[in-house]
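Pasting in a structure now, in structure tokens, and then I'll have a few things to ask.
The complex appears here minus one protein chain, its other protein chains still in place.
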Amino acid sequence: MRKPDRLTPSDIKGAWAILPTPATPNASDWRERNTVDLDEAARVVEGLIDGGINGILSMGTLGEAATLTYDEKIAYMGALVDAARGRVPVFVGTTTLNTRDTIDLTLKAQDIGADGTMLGIPMWCAPSVDTAVQFYKDVTDGAPDMNYAIYANPEAFKFDFPRPFWAAVAEIPQVVTAKYIGVGPLMRDQSAIQGRIKLLPLDFEYYAAARMDDSIDAFWTSGAVCGPSVSVYLRDVIAEARATGDWSKAKAFQSQLAPTAAPLFPNGSFQEFSMYNIALEKERMNAAGWMNCGPVRPPYHLCPENYLAGARASGEMWAALHKELSSGKTPSWEVGL
Amino acid sequence: MRKPDRLTPSDIKGAWAILPTPATPNASDWRERNTVDLDEAARVVEGLIDGGINGILSMGTLGEAATLTYDEKIAYMGALVDAARGRVPVFVGTTTLNTRDTIDLTLKAQDIGADGTMLGIPMWCAPSVDTAVQFYKDVTDGAPDMNYAIYANPEAFKFDFPRPFWAAVAEIPQVVTAKYIGVGPLMRDQSAIQGRIKLLPLDFEYYAAARMDDSIDAFWTSGAVCGPSVSVYLRDVIAEARATGDWSKAKAFQSQLAPTAAPLFPNGSFQEFSMYNIALEKERMNAAGWMNCGPVRPPYHLCPENYLAGARASGEMWAALHKELSSGKTPSWEVGL
Amino acid sequence: MRKPDRLTPSDIKGAWAILPTPATPNASDWRERNTVDLDEAARVVEGLIDGGINGILSMGTLGEAATLTYDEKIAYMGALVDAARGRVPVFVGTTTLNTRDTIDLTLKAQDIGADGTMLGIPMWCAPSVDTAVQFYKDVTDGAPDMNYAIYANPEAFKFDFPRPFWAAVAEIPQVVTAKYIGVGPLMRDQSAIQGRIKLLPLDFEYYAAARMDDSIDAFWTSGAVCGPSVSVYLRDVIAEARATGDWSKAKAFQSQLAPTAAPLFPNGSFQEFSMYNIALEKERMNAAGWMNCGPVRPPYHLCPENYLAGARASGEMWAALHKELSSGKTPSWEVGL
Partner (left out) sequence: MRKPDRLTPSDIKGAWAILPTPATPNASDWRERNTVDLDEAARVVEGLIDGGINGILSMGTLGEAATLTYDEKIAYMGALVDAARGRVPVFVGTTTLNTRDTIDLTLKAQDIGADGTMLGIPMWCAPSVDTAVQFYKDVTDGAPDMNYAIYANPEAFKFDFPRPFWAAVAEIPQVVTAKYIGVGPLMRDQSAIQGRIKLLPLDFEYYAAARMDDSIDAFWTSGAVCGPSVSVYLRDVIAEARATGDWSKAKAFQSQLAPTAAPLFPNGSFQEFSMYNIALEKERMNAAGWMNCGPVRPPYHLCPENYLAGARASGEMWAALHKELSSGKTPSWEVGL
């Protein structure tokens, strides 16, 4: 079986795009069985790499890992790997309802050519810390050659990812990175992992996280498919601030970026967002116009229209930033700094 | 394809046993792929029917629907159907992470010979009421000849099963029953469904539910596999009270039964119980000695020892009642009534 | 100091009305300092006793114990005691932010002539079971001649009133009753208190509670001030059912009463109701027209209009039942039974 290169935390840098799984126009219909738009998947991977993105994460919540059939997953993994051609690391998602199915799917993903898996915890029962840690130990034992990103989503996995969890999974060598959320506990968890996992904050939180902790130099960005130049600019403006010690441009940009997040979260609530995560993210992305995500697979295809309107507004705001950054002119927020 | 008989709410009566999926001794090891003890499954079904149980529910949370592989599920369904030989209705479980996989598995179960499915909601994202209702509509459209039990577990499915949900699913003809929990909202939900779904309270709550509402004449009982005579006596003592208007014997028995529940729930918490549901239930059942459940499949095989001790105590108390009821003597609580 | 008669659980029977504290028209203005409509208070007490109510509870959440000034409390206590003239027991409320203030206010209430206090727990910090139990021990030590009703409101007091709490406070002789909520844990808590506290369910839940447990023969009713004949009829129809063994009339009435509750609870949520408890209850009561509650004292005087509309609908439905019961004709739901 093919073995991916062993990655280390220091290999994980910059802007890591999270992908939705592009869907054919009929994908909300439960009668369909072949709903992945593989051509769009290939086009998007090419565009992201061309735009400067550093890595790819896929098949998480918004990537519809829950609602793809097995055959669709296999086909999609192949499309991603083929499109990337080794230029950036490709992490697929192999979260299932149990340890054994996850190991089998992870081995399959490895054989297809994926570099890693962004892996969440079986979510039928809420796990204890012991259960969550043992799950990652068992899977990495069962598929030891893969690279692993902890997928730390508290709403999806009924788990608050406390400090003892991070301290324990940091001892698993295959765990190199984590899709992280929230800056509140960031310093607490950084002290637990002692550099053995590269935590990826959300793009909207990267400025705050980077200022809090100098070792945070990578982030995940679902916004990348709304226009990758925004994600890449964010990466670079933080790096420049670090190099020069002058954070004024980074701060000015953050004040442009932050307002695009607000309308994506209904009533400002992550819990409410989580109920409609896929529909909201796909609506945002389709509104931005850079990618064609298609519709949402069942049962998550229903969403209140006023929530969707917020998501569209978010996507359009991001697209405007992308357009400004792609124009070749000095961005408005840099003028006069 | 084979079609099961169409059931109606009035067909659902008496004591419906919920089964764990018996496991081979090595089943906690993620390396194993064939862990269902099919002989024990057949023996238990025979014993339950012989003991007077009215129906069988399986492959819910404690039935390890989350952690069985696809092949194990198919084999187990066949074993249950074969053992029951049409003497009582057999409901398997076909909950998955999405609508399409559930439809496919439900059709497969129908073809194998199951009478119905106890069906929960995809639980990666918390569903809205609209999403939950549409899910049941889509699945019953996709597999219209099956009978359906709503599997109403709020912790597993991130959903509180409010009144509008019940009002809506009551309009789906294939939905005939529901594994229900809690007597608090019982009357509210009974008024919503207007007799179109037979709600099954938990054995421990059957006395209270039956007194609250005269139309409640069935219940689910995971205790049945700790000794079915207890479940059957519960059914009969309530029926007798209804017929005579004298509830003293039923009340006396409830005061024997209720204390067996307490040690099963760590700190009296259903939420805490839900984290360790499978391990606790299997420990209880193994301690009772009537059935050999075997160990728990990963990742849910870890559980604090003091919680397990409570579960064992619960199982032993139930077993003592079973023994007394099987002895041929007048039970102690009936003496002097 | 005056000593009230020692009550026992068996003294607590029938319909116990919970009173709002009637307010003068300007009572939502923080500049006012004398906002209790003492004449309306006297009129309402007279009307309730005349209507057949068995006891009076006051100065809980909807009685605005939180927002009355000390002087207003003292004046209001006097008005209630004077109006009742010993014909039914009067429980005031002496919940404060701490043990010492509560003891002082309870002694004052005793001196004024109150028979008891409906007492909640200081709610700045969420109490542990030990803290909650010790609080009731200390207060009953400090004011040992009063009668006590545990005021078991989980939202107000950040406490879920678990079984060990009930087991412990049942050992305090002065604790004779409890304003209870929910039928879910009723049998669990009844077994904990062993008859030493008379639990009062809510009027809407009295039918269910009475059927679950034969010893439940009293309830609290905020609806009484929407028309006391409804509360009194509820009491009597349950008593009649108990005496005859024929519950058909009681059940028919419950199906009339239950729908009046639904619009009072925004989105069916007790938690949401609790945020606007006072405004919703007063709106309901004012809409029913039997009592003039006046406006809500600050800071709880703001409430969404659509929530208030539901409360008005609830009050009008109750008032219609009151009217039918006061008409002298056979109520519609009794016809044909």
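Think of it as A, B and C in the order they're written, each chain with its own count starting at 1.
Just so it is clear, a contact is a pair of C-beta atoms (placed from the backbone, for glycine too) under 8 Å apart; a residue touches a chain by one contact, two chains touch by 3 or more.
If you're wondering where the values come from, they're calculated on a predicted model, not measured in any experiment.
Contacts of the undrawn chain with the visible chains, over the full complex, involve A, C.
One of C:Thr8, C:Asn26 or C:Asn98 touches the chain omitted from the figure, and that residue is C:Asn98. Contact with the chain not shown here comes from a single listed residue; of C:Ser222, C:Gln254 or C:Asn277, that residue is C:Asn277.
For the chain missing from the display, the contacting residue among C:Thr8, C:Asn26, C:Ser128 or C:Ser215 is C:Ser128, taking the whole complex into account. Across the interface with the omitted chain, subunit C contributes residues 30-33, 61, 65-69, 96-101, 103, 121-128, 130-132, 134-135, 138-139, 141-142, 155-156, 158, 271, 274-278, 297-300, 302. Within subunit A, the residues in touch with the undisplayed chain are 162-163, 182-184, 186-188, 191, 207-208, 211-212, 214, 245, 247, 251, 254-255, 258, 268.
FYI, only the chains that are shown with their structure count from here on.
Simply put, subunit A must spin 180° to overlay its Cα atoms on subunit B, rounded in steps of 5.
Subunit A and subunit B have Cα centroids lying 38 Å from one another. In subunit B, no position touches at least two other chains.
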